[in-house]
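Notes follow the structure.
The complex is shown incomplete by one protein chain, all other protein chains being positioned as in the whole.
Chain IDs A and B follow the sequence of writing; residue 1 opens each chain.
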Amino acid sequence: MTARANELLHVGTSLPGVDSRDKITGAAVYASDLVLDGMLHAKILRSPFAHARIRSIDTASALAVDGVVAVATGADLAGLDPYYGAFILDQPVLAIDKVRFAGEPVAAIAAIDEAQAYRALERIKVDYEQLPALTTIEQSLAEGAPALFDRTHASTLTAAPPNSRFIQEPEPNVLFEYHYATGDAEALLRECAHVFEDRFSFSRLSHFGLEPHVSMARAGANAIEVWSNNQDPFLLREDIARIFGVPLSSVRFHGGLIGGGFGAKSYCKIEPIAVLLARKTGRPVRLALTMAESMATVCEHAAEIRLRSGVSAAGETIAREAVVLLDGGAYADASPSVAMRIGTRFAGPYVWRAVKATVKVVRTTTIPAGSFRGFGAGHVAWSSESQIDMIARRLGHDPCAMRLRNLAPFGSSNVPGETPVDSDLHAGLRAVADRIGYAKPRQPGRGVGLAVAIKSAGAAHRSDASVRISGSGSVVAAAGVSEIGQSTRTVITQIVAEALRVDPACVTVVDIDTDETPFDSGTHASCGLAVSGLAVAEAAGKARAAVLAFAAGKLGCLPAELDFENFIVAYRDARYPLAVLLADSQLALGTEFRGEGSKQTGGGALFWMPSWTAAEVEADAETGAYRVLRLVTAIDAGKAINPQRCQSQAEGAAVQGLGQAMFERLTYADDAPLNADPLRYRVPRIADVPANFQALVLEHGQGPGPYGAKGIGEAGNLTIPAAVANAIADAVGARVTDLPVSADKVWRALHKA
Amino acid sequence: MSETITLSLTVNGRGHVLDVPANTVLVDLLRERLQLRGTKPACDQGACGACTVLIDGVPTTSCLTFAFVVDGRSIVTVEGVAVDGLLDRVQRAFHECGVPQCGFCTPGMVMLGKALLDREPQPDAAQVERWLNANICRCSGYQVFRRAFGAAGAGTAGAGDPG
Partner (left out) sequence: MATIAAIAASRKRIAPFRLLRPTTVEALCESKRQWPDALLHAGGIDLVSRMKFGLAAPAVIDLGALDEIKGVRQAGDIVEIGAATTHWQIEHDELLKALLPAVPDFVAGLGNVRVRVQGTIGGNIMAGEPGYEMLPLLAALDAGLRFVDWRNGRRRNVPARGFGVDATDGAYLLAVIAVPLSGKTVTWDRSLRPQLGLIAAFDWHEGMVVSGFAALTGCGGVWASLPLARPLSRNDLAATSGAIAESWGELLPPLNGPAELSRDYCRHVAQVMLRRAITRMAFAST
């Protein structure tokens, strides 16, 4: 019956997802499926203009439409604290006096159904005074460009990370400026044998999670209840409490399964609008965006990156200076933090003597840019890994050899003052290079490209958890990390089942209810397994200890003499089912033994998330068209709690990176986006993914999480774009530095010289 | 003026006679009128296929289909695929290969996959790709689906050398 004490039963197995059956049979419930009795349906009127003053809003005709219960505009925000923003609070719940991007919410209607709400939206008359659109960074920074804001804003920013400083809203249309420096890059660059300066651009991207943003709210006299597919429940709770001026304890958030996050559902989004209407109408209100609306709500930063890198004659990386202009869109969202992360990441996975970075977030009258898988690490990987390749070729060095020469050794801190690198970067690169057959001679028209990146993860995070064991043979685990498809519930189940030596089928991970669920900083930065997993493991251990303490008391022995497996206490050769022990104590079968766990991380990286990719492409020099023939990507899971889910997570991330490499880009024409909708924004389909594609789940065993595990959620996508661009350069000698790498750009690169 | 029509249809084996406005879209008929919320409207533009259902065995985009089209016809939704709680072939394969991540594309993929297997019990890799190219999954990278249909060539889970 019992396995050896040190043998893992559940951790390390590919347990099918605990929600898999429900998802496959249509039983799974998402926020967009929820219904509340008597609920009204809300729709948002959005600005058609990129930049305009609102002279007046006439809602009389809209209110007269049959079935309309209320209309809300910026005027309804009087008396509230109407701004939100993860770090700089500049985004109004509904536009106040001004609109700053096409698509910005201006008014909201609550009606008996969506059809009536839409009908009423058309009757709202907004008198706009158009102002010049600032669609690009260049336009925003140009002499005489109108200022998007006439004041600075409250912020929650605290001290800058080591070796850096920041300036909030330093000049009109610049949201944030960040300076980072270690060593003396200027001096070292003057001495380098070779200094190369190259420019790269990174495209604006859409998260494209399939479930749009949906929120429901119910507001009583003193209580506000919210249901939403937001991935940061506790942060949202704080925002709602602050905006509406109620105590934190009177805001309750319910969270369940989320149909795709990727960062789009981080931080406060549309929830305050639902709450506003719920308060105004006295009825529950459901606000469901369409996918096109979701795409117009938040996006990933476009960027212009200039890298000046100095190397020795032998190709040793010496010093680097990076200047980055991020297009932050109209409102701050997560931009300040993204900027800081980018600024600290330009060492990449290599050893440098000095790194200097300046990052500016420029405001433009476009979709606000925010949290996106990778949180800036993708920007760095694209530019840095492209340039390393370019430098290698210019110097006649092999790109793989140059990387191996400069990769940060295991256990070293390639970023001064940072956590040492806890993955074997050399081994990972060799693994993907070997798999793709990097050393083999190239066939005509074909090339192989490599890329390596690391992302810091898990900093400044707090996860709490609770585990309750009942005599009836069930275990309930509660943690505040949201299930966005990263299988957090499954992994928690495995950790708990392992700790308690019970069948995973006995373990339930409950939905999030901020009244009951332990606190969590939010489902981002790949903290779910590493941080929350530790809290869960601790909670399970303590719950187990509580059982043993009870049993020891009953049996008159020490807890250390007892074992507990399958809800049965073992004492020497005797077996005592927990249920029996409870009955003997005249306690109910449902009596619970509870353990709490908590993990708080510091300011530095909790762990590093590496990403290695090798890509083989075949390119057509006449048209610039290319195909990705083979793809090998690797991640380091530390210890794969669930190998199957690690693999599909890594593959999914890589394919998102592939989309970015090949065709994903949100484009603007004049002041409105051209393709911010599901039909026109192209994302990868199965035919875009080479059949010859393998994600390697490496286990270097150095993770801080349970059993040496690490998070991997934001790794796979980082290195794909550079690997593809490097492969094309290898194949036909065309270097594209501007994402996405499209056929016409390859062609142009081939024919312009 | 709301023109109403009467529909006679079978959904997951059950007969219904319903009076609905003519402008009712099928996905809403299923979710709101019949409380079958397994079918997911995601993109609402017909691009992603998450809303796929079977109409007389044909995989159909329910967000682009008016309900009036299904008068006299038989619909199967994701809730009607498993029989007496037993997963069908596609569902078992999805479950074993770890298909659902966020799960929002999954109902549509189940229906599309079922339609494929009903016509081609042993599809080859090219057929799987041609069919599944209709639907979008943002989470998985599609290899799990290739594995589920047994159509993965080189690069299967752990096995095979891309070289």
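Quick notes
To be clear about the criterion, contacts are C-beta pairs under 8 Å (C-beta built on N, C-alpha and C of every residue); 3 or more make two chains touch, one makes a residue touch a chain.
From a predicted model like this one, the values you see are computed outputs, not experimental measurements.
By the touch rule given at the top, the unshown chain touches A, B in the complete complex.
Of the candidate positions A:His10, A:Lys23 or A:Arg46, contact with the hidden chain is made by A:Arg46.
Of the listed residues A:His153, A:His179, A:Arg575 or A:Arg682, the one in contact with the hidden chain in the full complex is A:Arg682. The hidden chain makes contact, of the residues A:Ile258, A:Leu450, A:Ala465 or A:Ala672, with A:Ala672. Hidden from this view is one chain, which touches chain B at 1-3, 5, 21-23, 25, 27-28, 41, 44-46, 49, 52, 58-61, 63-66, 68-69, 112, 115, 130-131, 133-135. By the touch definition given at the top, chain A reaches the unshown chain through residues 46, 48, 102-103, 113-115, 117-118, 121, 290, 292-293, 296, 622-623, 625, 665, 667, 669, 672-677, 679-680, 682, 742-744, 747-748.
What we mean here is this: only the chains that are shown with their structure count from here on.
Per-chain Cα centroids separate chain A from chain B by 28 Å. On the chain A side of its complex with chain B, the touching residues are 14, 16-17, 19-30, 32-33, 208-212, 257-262, 290-292, 435-437, 440, 484-487, 630-632, 644-645, 647-649, 651-656, 677-679, 683-687, 689, 691-695. Residue ranges on chain B touching chain A, taken from their complex, read 36-40, 42-48, 50, 77-79, 81-82, 87, 91, 94-107, 110, 125, 128-130, 132-133, 135-146, 152-155, 157, 160-163.
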